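Every protein chain but one is kept in place in this view of the complex.
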Amino acid sequence: MARTISYQQAINEALAQEMRRDPAVVVFGEDVAGGMGTEQDKDAWGGVLGVTKGLWPEFPDRVLDTPISESAYIGAAAGAASAGLRPVAELMFVDFMGVCFDQIFNQAAKFKYMFGGKAKTPMVIRTMYGAGIRAASQHSQTLYPLFTHIPGLKVVVPATPYDAKGLLIQAIRDDDPVIFFEHKVLYTLQGEVPEEAYTIPFGEAEIVREGDDVTIVALGRMVHMAAQAADTLAAEGVGCEVIDPRTTSPLDEETILESVERTGRLVVVDESGPRCGMAADIASLVATRAFGALRAPIRTVTPPHTPVPFSPVLEDAYVPGAARVAEAVRSIAVKESV
Amino acid sequence: MARTISYQQAINEALAQEMRRDPAVVVFGEDVAGGMGTEQDKDAWGGVLGVTKGLWPEFPDRVLDTPISESAYIGAAAGAASAGLRPVAELMFVDFMGVCFDQIFNQAAKFKYMFGGKAKTPMVIRTMYGAGIRAASQHSQTLYPLFTHIPGLKVVVPATPYDAKGLLIQAIRDDDPVIFFEHKVLYTLQGEVPEEAYTIPFGEAEIVREGDDVTIVALGRMVHMAAQAADTLAAEGVGCEVIDPRTTSPLDEETILESVERTGRLVVVDESGPRCGMAADIASLVATRAFGALRAPIRTVTPPHTPVPFSPVLEDAYVPGAARVAEAVRSIAVKESV
Amino acid sequence: MRTDLHVSGRALAKEDLLRHYRVMRTIREFEERLHLEFATGEIPGFVHLYAGEEAIAAGFCANLRDDDYIASTHRGHGHAIAKGCDVKGMMAEIYGKATGICHGKGGSMHIADLAVGMLGANGIVGGGPPLVCGVGLKARVTGTDQVAVSFTGDGGSNQGTFLESLNLAAVWRLPVVFVVENNGYAESTAPRFHQSGIDVAKRADGFGLPGVVVDGHDFFAVYEAAREAIERARAGGGPSLIECKVLRYYGHFEGDQQSYREPGEVENARATKDCLLLFERSTVNAGIVGEDELRAIDKQVLALIDEAVAEAKQAPDPVPADLLTDVYVSY
Partner (left out) sequence: MRTDLHVSGRALAKEDLLRHYRVMRTIREFEERLHLEFATGEIPGFVHLYAGEEAIAAGFCANLRDDDYIASTHRGHGHAIAKGCDVKGMMAEIYGKATGICHGKGGSMHIADLAVGMLGANGIVGGGPPLVCGVGLKARVTGTDQVAVSFTGDGGSNQGTFLESLNLAAVWRLPVVFVVENNGYAESTAPRFHQSGIDVAKRADGFGLPGVVVDGHDFFAVYEAAREAIERARAGGGPSLIECKVLRYYGHFEGDQQSYREPGEVENARATKDCLLLFERSTVNAGIVGEDELRAIDKQVLALIDEAVAEAKQAPDPVPADLLTDVYVSY
C-alpha cells in the first residue's frame, strides 16, 4: 500500500469504486456533475471543489446535478433509500443543514423506529465542514454535535485519506443513514491508501499515538493538532495517547475509557463549539464512567462560543491549534512529571 | 402574590402585558389567532392549545396567523427585529425546527457578529417541547441542546408558571434572539404568579431545594421530577440541592459549581438525549471546573438514545422519572451516609 | 343490469366499483368509529380524521399497483387503508399496541408499511413530497415503471418542501403525482388566510408540470384525473399536480371545538356532497350495482372495524425493552 493520494482523491475513489460495484449507488447534489451541458465534458466541475470530478462522465445516469433545493433532494435521498437505492447526496457545506434538517432528523433518521423496525434507509450525506479557509460564519461551522444528538443517524468524521476511503465505503454499504463529514482543509492532505476497496467499521477508534501519561481524544482536523502536540510533549517527557474515534455516532466508548483508566488524565480537543458539543460529550462519558481513574480535571480544548469570524487573524485565534492542546495537557500533566 | 394561575395562563398574560406596553411587540405563527375569519370571535383558537387565546381580539393588527411556511415567517421575525419590531413568533412544536433552522441559526443568531456588532435582533421564538402526551417521535422532542450549541442564541426553559411569565417578559425585552421552550405537560401546572409585569434575568439559576449531600441539576419538566426525588431522599436522610438553571444559554455556571464544591456530588437530570445534550454539557462543566471537589462519579439521567416512542408504555419508559433520579442519587450518595 | 360504468370512455367493471366502494366505506367506518372511541379517552395521543375525503385516497390508490408508493400526511388513515395497509394492524397501532402495524412505536401519525408501498403518514407538514421524488428517482434509475404519489393539504402546499419538490420532479421528469387535498382548512386557518385565493393547482404552471383541479367529493372525477396523471407518469411523461377540493367532516384533530367553522357547513356537505352518497347514487342509478350489494359491504366493513377495535383493545402493550430496539439496523 505504498500509493499516496489525497483525502479528496480517496473520497472520489471510494465513490467511483462503489458506483462500479453496485448499480444502486447514485450520487447527487448541487454541481456534483457540474456543467452537464458540456456534453460528457471531462472538464465538468465535479463539485465546487472537484471532489466528484470524473464521476459524471463515467456514470452519466447516476450522477445528477440538483436545483438549490436541499430539502427536496435530501428528502429524495431518504425516499430513494426507502425504495431500494443507495443514494449518496451531497450537502455542499454542512452550514446549509438548516434548510433541510427536517428531512434528515425527522424523516431519514426516524423511519426505522417510527415504523416499528420495518424500514431501512441506506443513504449517505456527504458534507463539508470546518474552519480554516476564511469562509466566514456561514461556511465554516463544524456542527456534527447536532447530528450526533439525533438517534437514528450515524456520524462519520475521517481525519486521513485512508480513513476517508474506508469509512465512506462502509457508509455506502451501511444500512442506516450516515452523515459523512469532510474537512475542507484536509482535502489536500496526502496519505497512503490501498487501491482496492476496503471498509473501516463504525465505532472503532484509531489510536494515533500511544502513551501512558495523558489521553487526548480528537476528531477530524483536530487529530493532526493533537498528534503535533503529542510530538512536542513527547520531547518534554510527557507521553500522550492520541485517540481518534473516527465516528461520533456510534462512539467507541471502550477505547476511550480503557485509555483513561490507564492514563488517569483526559484532554478532549474538538473543533465544534463548547456548548453541548463533542468535547462536552466525551468529557461527560469519562466523568460518569471512568471517574475512579481520573487523577486530574478533564480539559477541553474547543473554539469559543462565537460564530466563526472571517478575518484570518480572528479565524486563527478561533481554531484550536497544537499549542493550545499542548498547554492543556501540561496544565494537568506537568505537576506529576515535576 | 396569592393569585394562582397556570403555566399556560402565565405565558398568555406575559404576552398580553408586553403587547399593551410596547406597540413594537407582534405575535405571529400558525393559528395563533386561529379562525380569524370568525369576526373578532372570542372563540378564535388562539393557538393549537389555546395559549394565545384572547390576544387577537385585543390586538387584531398585531396578532397574525401565518401560512405553514416556517422558514418564511421565522425569517420574517428576524427581518422585522432588524428593522425595529419585537416579534414573538411561534414555532408550534420545536420538532418542526428542521424546516426553518437556517433562519434561526445562520441568520438571526449571527447577524450581530457577522455585521461587526452593528445589528440588534430582538426576537423571541416560542415553541413547545417534550414528551408525555403520546404525540410520538415528531411531536415530543426536547432539542434545546441544538439551540444551546449555537452562539448568538439565548435559550430559556421555564419550569413553573412564575418563571414562565418572568422569563418570557425578559425574553421580549431582551435585545438578542431568544428561543423560549414551553413544556406541553406543564401547561396546566398551577402556581403563584404576580399580576403585574416582572422580569427574571437570564443566567440566574433557581435553587429549588437546598441540601448538602448531592447536587441535582434539572431543567423544565425534570425540575419537578428532581424535586420529587429530593423529597423522597430527604426522608432517607440524603439532602439534595436541586438547581434549575432556567436558561441553558447563558448558563449560570457559578451556582452549579458552588453547589458541587459544597456537595462533592452531581446528578444531572435532563429530558434531552444523552449524546451532546444538556446533561453531558453540565457534567463536562463540572468535570473540568470543579473536579477537585468531586467525591463520586457524576451521574446523568436522560432518556436513551432513541426517538420518542408512541405507545404509553414505551413513552413512560422513555421519560426520566423521579424514581430513576432517586436511584442515581443513591448510587453515589448512599455509600457515605451508610 | 349493466356490469360496468364508463368514465371518460373507459369502463370500470362492477367488481372494481365494489372494491372502490369497500375502500371508501372502510375508511369512513374506521374514522367514524375512531371519533366515538376517542371520546371515551382510551386512545392515546393525537388523532386526525379523514372522513369526508375518502374519494381522494380511493380514487388515487385505485390507479396504483402494489409496487407503487405513496407518502401521506398527519391525516393518513385513509391513504393507508386505500394503499392496502392492514386495517386491524392500523387500529392496534392507534391504540399503541404491540400488535400494531408499527408495533406501537408510531401511532396514528406514523402508520406505514413499506411492503405495500405506504411510505408513512407524516407528522411534519410537507414531509412527504421530497420522499416521493426519491421513489421516482429510484424508478428512473432502475428502469422500472413504478409511480409515486404524495398527498399534501392546502396548508401543506405552503411548505417549502412541497414547492421545491414540484420543481425537482419537473426538472428530473420524475414519475410522481402531487395531490393537494384542499379541505378548506389548515388546522383552524382557512385558505383565504394562508394563500391568496388562487388554486394551488396554478402553482404547477411556474414549475413546468400540469396542474388540475377536481372535485374531491366525486370519486369518478378523482379517479379519472388520477388515472391520467399516473398513466402519464408511468409512461415517462413526468409529474403532475392535482388539487382536490373537498371538505373534511371532523375538526383538525379529535377534541377540536371547531369554532372557526361556518354554521351548517359540515351538515350541508354530509347531506349534499358526501362521496359515498354520490358514488352510490351514480352507480345504483346507472343500474350497475344494487343497493343491497352496497349494504352487504357496509355490513362486512362494520364487522371488520368492530373486530379491529375489539382486538386492538385486548392486544398486549409493547414491553418496555422495545424502547431500545429498531433505532438502527446495526450500531
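Residue numbering begins at 1 within each chain, and the chains themselves are lettered A, B and C in the order written.
Methods note: contacts are C-beta pairs under 8 Å (C-beta built on N, C-alpha and C of every residue); 3 or more make two chains touch, one makes a residue touch a chain.
Fair warning: this is a prediction, and the values are worked out from it, not measured in the lab.
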{"item": "Among shown chains, those touching the left-out chain", "value": "A, B, C"}
{"item": "Residue among A:82, A:107, A:138 or A:300 touching the omitted chain", "value": "A:138"}
{"item": "Residue among C:99, C:158 or C:183 touching the omitted chain", "value": "C:158"}
{"item": "Per the touch definition above, residue among A:7, A:59, A:96 or A:129 touching the missing chain", "value": "A:96"}
{"item": "Selected residue (touches chain absent from view) among A:71, A:170 or A:259", "value": "A:71"}
{"item": "Selected from B:49, B:119, B:234 or B:257 as touching the chain missing from the view", "value": "B:119"}
{"item": "Residue ranges of chain B at the interface with the undisplayed chain", "value": "23-24, 26, 61-62, 64, 66-67, 69, 71-85, 87, 99, 102-103, 106-107, 111-120, 151-152, 154, 174-176, 203, 250"}
{"item": "Interface with the unshown chain - residue positions in chain C", "value": "158-161, 163-164, 167, 170-171, 193-198, 200, 202-209"}
{"item": "Positions on chain A where the hidden chain makes contact", "value": "30-31, 34-38, 41, 43-45, 48, 65-72, 95-96, 98-99, 133-139, 304-307, 309-314, 317-318"}
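Simple rule for what comes next: only the chains that are shown with their structure count from here on.
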{"item": "Chain whose mean Cα position lies farthest from chain A", "value": "C"}
{"item": "Where chain A and chain C are represented by their mean Cα positions, the distance between them in whole Å", "value": "40"}
{"item": "Between chain A and chain B, centroid-to-centroid distance (C-alpha), Å", "value": "31"}
{"item": "For chain B paired with chain C, centre-to-centre distance based on mean C-alpha positions, whole Å", "value": "36"}
{"item": "Multi-chain contact sites of chain A, meaning residues that touch two or more partners", "value": "71, 99, 102-103, 106, 113-114, 151-152"}
{"item": "Per-residue overlap in chain C, given as positions that touch at least 2 other chains", "value": "100, 102, 104-106, 110, 122-124, 160-161, 327"}
